[in-house]
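In this view, the complex is presented without one of its protein chains, the others remaining in place.
The first chain written gets the first letter, and so on, giving A and B; residue counts start at 1 in each chain.
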Amino acid sequence: MTSDSTAQTAAPALLEASGLARSFGATKALVDGSVSVGPGQIVALMGENGSGKSTMVKLLSGILRPDAGEIRLGAERVTLHSPRAALRAGIVTVFQEILVAPDLSVLENLWLGNGSPVSGRRARAQRRRRAAEVLGALCPQPPDLDAPVGTLDLMHRQVCAIARGLLRDPRVLILDEATSTLDVTLRDRLFAHIRTLCRSGVGVLFISHRMDEVLSLADRCVALRAGTTVGSVPRSGATAEELVRMVSGQNAGAERTRVRSGGPSSGQPALRISGLRVREDSAPLDLEVGRGEIIGLAGLEGHGQDEFLRVLAGLRAPAAGTASVLSSRKRAAATGYAEIRGYRQAVRQGIAYVPRDRKAEGIADVLSCLDNFSVPTLREDARLGMLSPRRTRGRFETHGRGVNLEPAPGAAVGRLSGGNQQKVILARWLATRPAVLLLNDPTRGVDLKTKHELYDVFERLASEGMTFVMLSTELEEHLSLMDRILVFHGGSCTRELTHADATREALVSAYFGHGEGAALGGERR
Amino acid sequence: MHRLLTSLRSTRLGRFAGSGLVQLLSILVIFLVGRSTVVGYSSASSLRAMSVLAAFLGIAAMGQTLVVLVGGIDLSIPAVIGAGNVMASKLTGQGVSSPVMIAAVLATGLCIGLLNGYVSSRFRVPPLIVTLATGSVVGGAVLLWTNAALTGNAPSWLTGFTSAAATTGPLPLAPVVVLWLVLAAAGEYALRRTRPGRALYVNGVNREAARLMLVSDRAVLSAAFGCSGVCAALTGLLLAGFTGSGLFDVGSPYLFSAIAAVVIGGNSLLGGRGSILRCVLGAAALTELTTLLVGFSLSAAAQQAILGIVVVAVVASYGREQHIGGRI
Partner (left out) sequence: MTITQNAAARPLAQAAPRGARIAGAAVRSPLAVVTAMVVALIAADLAVTPTMFSGGHLAGSVNLLVPTALAAIAGVPSILSGGGGLDLSVGPLLGFVNVFAVAVLMPHGLGSGWISIPLCLLLGALGGAVNGALVAYGRLQPIVVTLGTYLFLAGIALVVLPQPQGGAPGWAGFLSGAWLGGYLPHSLVLLLAAALLWLALRRLGFVRLITAVGSDTRAAYTAGVDVAAVRLGAYTIGGVFAALAGLGLTGLIGSGDPTVGPQYTLTAMAAVALGGNALAGGRGGILGPVLGAATLFLIQSLLSALSVSSLWIQVVYGAVLLAAICLNSVVGTATRARPGAAGGA
């Protein structure tokens, strides 16, 4: 089942992991994981959350040690005691989480842990040069080498993390969802750079949830399911449906092209935006969002869509203009609309915001699912100040069912998969019975199966009258889920596409600020 | 040993103790050791004396626990204890009636605590430093007020309240001990079964997420520090009954012993993990231990040295952080 039969012939695999197993207490995270990367090969490792992918990556990068199985580099068997050992052996990993030291400069981060800390002037000059080279290859506008990394946005921090890996001259490069914050330009440059690396014999192990990335980059796909490698096929032979079936064990239905069937209902719009300028230099935006409508916010990273969403959530004041929500509260103005002025007030008016960074802003990881679910709405369970756990559990079950949530109320949220954590957060906000749900990249780091479950939930809620404004970084989501897509460029909303008009080409060209219908040479998406 | 603990944990008592089982066991063990090695350790009078000492420590440590649960630490506790002690004695000495005196003392503690909480949250400064500063100001103020001398006297009922020989109705415990246990029970209930309690935990674990969950950082910190201030002032007031008059310095032993009690009880100084129940167990264990060391005729200095080792040993048994690999 795991043999890599059609692979390279005489050359031994650069990295070969076979029969890896690892448990955490009673949980068997990895049972029989195998993967093989030959020189110059790009292998995609695919699997749902809970399939053992991240454990596999941790084993290969030296963060954890396997309970069983072996890892071979070339022909030699190696034991990777720590990330240091893995790095010394030539295995360089870029992790899903963006791991950079904010107080150090870009240059210092790029050379962190690499080479002797003492250096003469010539060595320092050389480091500068090489750092600038790598950054220039990855980034059309590389950040200043002496700027503290803490002042960069998420995308450029991830570029720094990737650049740091590249500067170690890897023999094997492992990229664990390392493109999550990169926009289309940077992603493509990265892929081009990877292909160059492979031509010089570097092997690449590439983990991604995104089918389009896998299809465009990989030579070979390895699928993990429930801790076991269930398939390893050359990319050229496989279709997307086959890959999905391999990964999820289900039929192709999982990657069907969804078609948006619903639409906004008539009547008063749920959100009214007038003259809104997110930044000083943005163009004013006027918009009305109908009840039950699903609006997508799209664009290259950092072009204002995140700020726009935060303005709607009340987390950020706009530079000018107002956003108002149709208020269900009696105290609303005569017009029936309440201007969004602050976070708490927005929540009171029926707006709920699901943040992007689950770990930092979404969950209290050591507390139970019940706590994470109930805190904003605890008032409903209190009689004379005293909480009734029974009532809370009842609400948890009700709203949990609404999002297909399985885990027990007492489980610590930090141990759940990304998808399940997202469900807890969603249940939490659905319990406030919001009229408008603002979602900031909700399916990031969520496996395919859960993604589609969430899409079903969103569509159902929309058909019941809930309004959605969803920032998404995946073209597929925009194309299949949204009634309308607002594309942001340079801080302003420059295009508005309806579901009918939305095509890949139209979207991507809008990302780059090109006019309607302009063809973009070389862009496959 | 691990398997024994795990099986014990699944019993009813184990679940109640919230896996403060190690502490329960150590209380038992220390008691047995003391009983067999120190004459009179387990006599009724000795136990009652210990319980009174544990009550003082326990009340001070309760406030510290709440602060620790939100990820902070309160170094102003000794100063506030001194303030409470001096205020109680001076006011009584000047003829102020007890209810008024009590209200004044507790209000003072509350105000100092609220200030700590406010400055910590408003200016984003680590509570360690804020309380260091306010503790210095309060301590210095009390020093000035009393001119570093003993002052005033305790109300007569207070002496009876805190006497080791006293009883509370049918219970063979001094009223101060009962007060401690009642406060602890109320506090624990509040933590588990009220909104502010849950809000406290969430804030202690992840402040940003708590804010998005509509938990006000300022409110939580103010509440936690406010309670800490009240508890400290109360401890000072009760100590007046014990010592008979007011001294600015009476709180200084509590600086580290309150933290030690919290830590030995198994509360994590990172925040969000722990409970008042654990604090009660910690205070009891610590008091037992110090009494035991006194029974061995060890000097105060030697006791201190041993306490240092014990603190590290206890935390090493339960409080080891995850290996960094596990946090990625």
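Simple rule for what comes next: a residue touches a chain if its C-beta (ideal position, glycine included) is under 8 Å from a C-beta of that chain, and two chains touch if they have at least 3 such contacts.
The structure displayed is predicted, hence computed values, not measured ones.
Annotation: of A:Gly38, A:Pro66 or A:Pro143, A:Pro143 touches the absent chain (contact as defined above).
The omitted chain makes contact with just one of the residues A:Ala13, A:Ala44, A:Ile71 or A:Val100: A:Val100.
Between the chain not shown and the residues B:Leu28, B:Ala44 or B:Ala148, the one that touches is B:Ala148. The chain not displayed touches chain B at residues 73, 75, 119, 123-126, 128-130, 132-141, 143-144, 147-148, 208, 256, 259-260, 263, 268-270, 299-312, 315-316, 319-325, 327-328. Where chain A meets the missing chain, the touching residues are 61, 63, 82-84, 87-88, 93, 95, 97-104, 108-109, 112-114, 116-119, 140-141, 143-144, 146-147, 150-154, 156-157, 161, 164, 183, 185, 279, 300-307, 356-357, 360-361, 440, 489-491, 512-513.
FYI, only the chains that are shown with their structure count from here on.
Within the complex formed with chain A, the residues of chain B that make contact are 193-195, 198-199, 201-202, 205-206, 208-210, 212-215, 272-273, 325, 328.
Of all residues in chain A, those touching chain B in their complex are 58, 63-64, 95, 97, 99, 343-344, 347, 353, 355, 360-367, 371-372, 374-376, 378-379, 382, 385-387, 389, 428.
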